[in-house]
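A single structure is presented below for examination.
Let's turn to chain A:
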Amino acid sequence: MNTKELTKGIWAENPIFVIMLGCCPALAVSTSLANAFGMGIAATFVLLGSNLIISLIRASVPDKIRIPVYIVVIATFVTMIDKFMAAFTPALSASLGIFIPLIVVNCIILGRAEAFANKNTPQDSILDAIGMGLGFTIALAMIAVFREVLGDGKFFGIPVPLIKDDPCLLMIMAPGGFFVFGLLMAWKKHLAAGGAK
Partner candidate 1 sequence: MLNTRTFSGGLHPPDLKMTGGAAIVPLPPPRKVIIPLSQHIGAPGKPVVAVGDTVEKGQPLSEPNGFVSAPVHATIAGKVVALGNFMHPLGVASTAVVIEGTGEPEPAPSPVATDGLSLPDDEIKKRILAAGLVGMGGATFPTHVKLSPPANKPIDTVILNGVECEPALTADHRLMLEEPDKIISGLKLVMKVLKAKKGYIGIENNKPDAIRLLDEKLRGEENLAVAPLEVKYPQGGEKQLIAAVLDREVPSGGLPMDVGVVVQNVATAAAIHDAVFHQIPLTERVVTLAGSCVKNPGNYRVRIGTPVSEFIAATGGLKPDVPLVKVISGGPMMGIALFDLNVPIIKGTSGILCWSAAEGALRVATTCIRCGRCIEACPMRLLPQRLKNLIDAQRWASAADLGILDCMECGSCAYICPANLPLVQSFKLGKKVVLAERKREADAQKAKGK
Partner candidate 2 sequence: MNDLIQTGKYLLIISAIAGLLLAFTEMVTAPRIAENNRLVLEKARREVLPGAERFDTLDLATTDDAGHPATRSLSLGFDAQGKFLGTVQTVSPKGYGGPIDIVLGLKPDGAVSGVKIQSMRETPGLGTKLAEGFLDKFLEVARAGHPVKFFVKKDGGDIDAITAATISSRAFCKGIRDGIKVVQEGQTLIQQRAAAPGATPLPGPATTPVAPSPAPAPAPAPVVPPAPSVPPAPPADPESPPPAPTVAPEPPAPPLPPAIPQGGGQ
């Protein structure tokens, strides 16, 4: 078991803070922790499936039509998940519904397919998918903690004392997302550079 493939996505090669893939959904749904986890889990599942399938078929895919094939695989996967969720878990679908179609255009999925699953064994690709999915989820959650607590005065929907009466609405809005994203990225870089310079 190659643990490196599993752990790299969580921190060292975090898809959001380092590779900077999938920033649009990250900013769009990081307004609450529930959304962040929902999106993160959904994306992880899709990533897992697409990575697995693509690494399985990687040898047979003609190089010229690599990307279209990946897109077809990913889109099929996402549509299936969307439909099944709507059919069998309507409550979950109602809260995550709008994010699922977003996953198709989440660059992480195609990015990992192209950068990793394309060249690695199914086992490694699964690990990579889990790691990257976790990294994505963690990054979203980190952004969401700030945005939900500061911007909505809640933590997982539970009102936070002191802040709940006067939340900083900016944090909920798009600019606030960028601020938090930027500051967290800077902090990550700062840590990566070995703390104080």
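Per the selection procedure, all candidates are chains of the complex that A comes from, given by their letters.
Everything that follows uses one rule, which is that a residue touches a chain if its C-beta (ideal position, glycine included) is under 8 Å from a C-beta of that chain, and two chains touch if they have at least 3 such contacts; residues count from 1.
Note that the coordinates shown come from a computational prediction; the quantities given were computed from them, not determined experimentally.
Candidate 2 is the one that touches chain A in this complex, out of the options 1 or 2. Against candidate 2, in their complex, chain A makes its touches with residues 31-32, 35, 60-62, 64-65, 68-69, 72-73, 75-76, 79-80, 83-84, 86-88, 90, 94, 98, 151-152, 167, 169, 172-173.
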